[in-house]
Structures are given as C-alpha cells and as structure tokens.
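Yeah, one chain of the complex is gone here, protein chain that is, but the others are all in their spots.
After this line comes subunit A, so read on.
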Amino acid sequence: MTTVPAVALVGISKRFGAIVANDGVDLVLSRGTVHAVMGENGAGKSTLMSILFGLVSPDSGNIFVDGKPTTFSGPLDAISSGLGMVHQHFRLFESMTVAENVVYGAEPRRNGLVNRKAAHDRVRELSARYGLDVDPGAVVGTLSVGTQQRVEIFKALHRDARILILDEPTAVLTPGEVTSLFAVIRRAADAGTTVVLVTHKINEVLSVSDEVTVLRDGRVTGRFQRADATSAKLVHAMTGREVTPVANSGSGSVGAAVLRVNNLTVVDHHTVRVTDVSVDVRAGEIVGIAGVSGNGQHELVEAILGTRRALSGTIELLGRDIGAASVRDRRALGLAVIPEDRRGEGSAVQLSTAENLTLGHHRTAPVGASRGLRRGWISLRAERARARDLIAEYDVRTSGEQLPVGSLSGGNAQKVVIARELSHNAPLLIAEQPTQGVDVGAIEAIHGRLLDYRATGGAILLVSHEITELLALADRILVMYAGRIFAEFSRSEATTARIGAAMAGAQAETDIPTEASRL
C-alpha cells in the first residue's frame, strides 16, 4: 500500500542496566486505526511508549512521524508533533478543576489571563463530541478513577492529538467504563486519530483493535490484523507457550456449609460499608463476589477475617460462631485469606521471601511446633527448606529465598502470598483479586490451583472485579453494589453483560458511586 503510516518505529532498542527493555522493536501505526500493543508485565510496552512520547531516549533506532524522521527531545516536543499520552499512573493536579487540568499548558487566554469560561466551554465541547460526560468545574481529586482517566484523555484531545497513546487504560475501570472508553476510542479513530492501546487483556484487543503488535521480553513476537487474531495465537505470542484456559466444569459434590454469614452489617467511620449481607459457602464450592472495588467487598472480607468488627449479624465458620474470635483463632479454626492489598496487608516488603512465607506457619510444623519442647521456637533450616519448596512449586522467580519480597516483581510477590495462604490447606479460603499483577501464563496456573482446592473439598470465597475470572471459576456469583448483595447468578445464568450491569447498579449509569451510603 502507498499510504504513509502515521508513525513508524524502526529498530528501537533500550537497555536499563542489565535489562533489555526493548530489543530491535519495529512498530508501524496506520492512520486512523486502533493499534494494540500487547505483552505480559515487563515485556517492554511502557518503555516503548515512553520512547515514542519522548520521555525516554532510545539507545538505537529511528522514529518516523508521517514518514519524516523525528527525534523528540522531550514530551513537549512530542505533543507539538501531535502526540498525546495517557499514562498508566495519572498525572493530574488533584486539587484543581477538570477544566484547569485539561487546558493546563495550552490555556485559552484573554488579556494575558487564563480564560476560565473558554476552558469550561472547551471541556463541554469535548464531552459532547466524544460522548463522555465530565463536569468541567469538578475538582479532580474528588472524581472516580474512571472520570479522572477521561480528564487525561481530554487533556490529549484538547491539544488536538492526532496520535493518542493509552497505557493500560482499562486496569482501573469498571466494565461499563471500559465499554464507554472503547466507544470513545472508536470514535476518535473514525475521526482520523491514530490510537495506541497498551494492554495485556486479550478480550480488549479482540474487541476494539484493528491491528496488534505483541511484545515479549522486549522483542516483537507477533503482528496480527484483527481478522487473523485469535485468543490462542495472541496468548502464544505473549507467553511463548500453549496456555490452556482452565474452567470450572461445574461437576463435583458440594458438602456442608463451611462459612455462614448472616445479615452482616459493617460500619466504618460512620459510613455503612456492608449492609445486611448473607452469604453461605459450602465445601467443594467456589462462590464469586463481583463488584467494582469500594462497594463493600473488602470490608466483608475484613469482617470475616476479624481485622474489622461487624456492627451486627453473625459469622459462622465450620458451625462455630466466630464473631468474637481473634484473627489467630479464626485462622487456627480453618481460614486462609489472599488479601487485595498485597503490599499493605499481604506482605512485609522488607522481610525476606522466606519470612513472608512463614507468617501464620511459624507455630506449626515444620517451621515451628505446636507441642513439645520445640513449641514456640522456629527452625531456620526448616523455614529455608519450606520456602525453597514453595518457591519451586509456585514458580516464584527470585534469586533467593533470603531476598526481600519488595525486590520481587508484583506478579511474583503475589505468588508468594498465594503460596503462603494455599499451603494452610484451610477448609475456607478467601481470595481477593488473586491474580492481580500476574502474567497470563501464571493466571491459568493460579486458576488451576483454586479449582484443585475446590475439587479436594475446599470452600472458596472469590472476590474479583475480573468478570472472566469469576465466570471461569465460580459456581455461583453474587454481585455487591453499595454494600449490599445486589444480585445473585447461578453458573448457567451468569453472563458478562448481566454481571456487568449489576456491578454498575443495574441501571446503565455513567458514574458509579464508589462510596456507600452515609449513616
């Protein structure tokens, strides 16, 4: 074909010390298309985008914009050449209004002062053009994450970006917000904007992209047109191996109730977080809890674990009322938890991997002892041996069990948490976002383990905002919204659309309240 591509990156290489983040990468973006850049964590996607946007200078390779060789000395350069970027982590002024953020650096002026009215009009105009509703006068810090992201997008569109780079934009969005984001992306592309969508989610690539470039370990391992791309091909290019998705077959026998939560209400700082929630989880069953984060799921988990007191209601574990029991007693009775906040709650980053794996196992064999002379003492040798075994079993990539967990990548740190909690073999496992930050290949391994847990009679309460994960694993799915169980679906009734709608509070609202109702 003869059309000049909007952007061509040729032979881009970039090293960070010993790490080769990009290794001879070619990326060609055709004008007016949505181009997905895929790859697992650490594949080099963000680095490549930073190079394109002038934030990082490549060690070698060339950038062509509209066919002309270009070097960007910084992002301002890139912006003036018509590029715009929405970063993985937002770069907004939280105490300023939407309009101020959008026009920042390219303010409409009148008599040398910023023209506030023009700025507001501009935001309204962009809102109307792209069908995204944002209040120009709202203070950014008070907005939901999804809305903040729209502000980021508006910032780029305000400067008439012809090439829009979105780095993992959906990681923080609800299904409804993802849908409306994709509508905007489509509209922008149809209007001639070239969109680069960085992601590691296959369904997103398949639903919105025209072309796909796959990276692995800094190299291009696949290029596809939308029509040729299949889920299997993409996964293979990303991981370098065949990954067979696992799913709950629905078979197996369900036993007695392991967890019984009745009419639980949890209040935090005068705000009701959980309202009258009842859930049962039986042996050999995975009960999924769907919901946008902040709708009470985490407080429910904390109440079951015992790190938070419930206002009213009862919690029974294996038929015993544990409402007044300590965390330690609840765990001893048969509870393990994979928490949502890995760094804040699920691990101690300065402590070694071995020590992180030991917590909760330090008073029982083999590391500790629950009776006899060795009771209350720890065997360092047993701790090391156990840590090595778990590191091997769970494929944690680390150069030693004595290295601090903080030095591991997010996915590997997550595996440490999972290894520690699964190795309790507790009758009840609560898994909150168990695959967060974990690569595609490892996700399937973790899903497989959860299904094995279920098959051996374990009861699992699975809290997730990944609908695909819930559909693959859960026997039943409850949706939490504003602190209540808003809907319940059996395996056969559950569909992405139904769950997504319930997560948003059933009505197709554009803005989902993340705060539960005030007392």
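A few remarks follow.
The rule is short, and it goes like this: a contact is a pair of C-beta atoms (placed from the backbone, for glycine too) under 8 Å apart; a residue touches a chain by one contact, two chains touch by 3 or more; residues count from 1.
Simple rule for what comes next: contacts and distances are computed from a predicted model.
One subunit of the complex is not drawn; among "Sulfur carrier protein ThiS", "Nucleoside ABC transporter membrane protein", "Alkylation response protein AidB-like acyl-CoA dehydrogenase" or "His-Xaa-Ser system radical SAM maturase HxsB", its UniProt record names it "Nucleoside ABC transporter membrane protein". Interface note for the absent chain: among A:V220, A:L259, A:V272 or A:A482, the touching residue is A:V220. Contact with the chain not shown here comes from a single listed residue; of A:P339, A:G411, A:G458 or A:G505, that residue is A:P339. If you put the hidden chain back, the residue from A:V10, A:L311, A:A365 or A:I378 that touches it is A:I378. In the complete assembly, the contact with the undisplayed chain comes from A:K233, out of A:R116, A:R186 or A:K233.
Seen from subunit A, the chain kept out of the figure touches residues 1, 3, 5, 17-19, 28, 30, 89, 211, 214, 220-225, 233, 236-237, 240-242, 305, 307, 326-328, 330-332, 337, 339, 343-351, 355, 358-360, 362-363, 368, 376-378, 380, 395, 397-400, 402-404, 407.
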